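A protein chain is absent from this complex, but the other protein chains hold their places.
Up next, subunit A:
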Amino acid sequence: MSLTLIFGLYVFFLAAFTGYQVISKVPHLLHTPLMAFTNAISGISLVGSLLAAGGHYGTVSTMLGAVAVLAATINVVGGFLITDRMLRMFKKKGGAR
């Protein structure tokens, strides 16, 4: 096993536990926005897609990378917009937010 893997696993599990703690406090009320939100941040795969689309590894790689950038961008932009659109609708009595 490499040290890189061990470090990666540390990061993964600590993030997972943090996520568990934080997400279990999200009320049922907001579960649909939560899904749209995590969907948007999972568009972080843009990080990998951008490097793939900008590389000089041949036409196939570039095209596949470009499609990946496209798909991830749709999720990021659409995901954040739709989360915010939903959250804007949640109002307390009397219009207070």
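Going forward, a residue touches a chain if its C-beta (ideal position, glycine included) is under 8 Å from a C-beta of that chain, and two chains touch if they have at least 3 such contacts; residues count from 1.
The rule is short, and it goes like this: contacts and distances are computed from a predicted model.
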"Dihydroorotase", "N-acetylglucosamine transport system substrate-binding protein", "Branched-chain amino acid ABC transporter permease" or "NAD(P) transhydrogenase subunit beta" - which is the UniProt name of the missing chain: "NAD(P) transhydrogenase subunit beta"
Positions on subunit A contacted by the hidden chain, ascending: 2, 4-5, 8, 11-13, 15-16, 18-20, 22-58, 60-94, 97
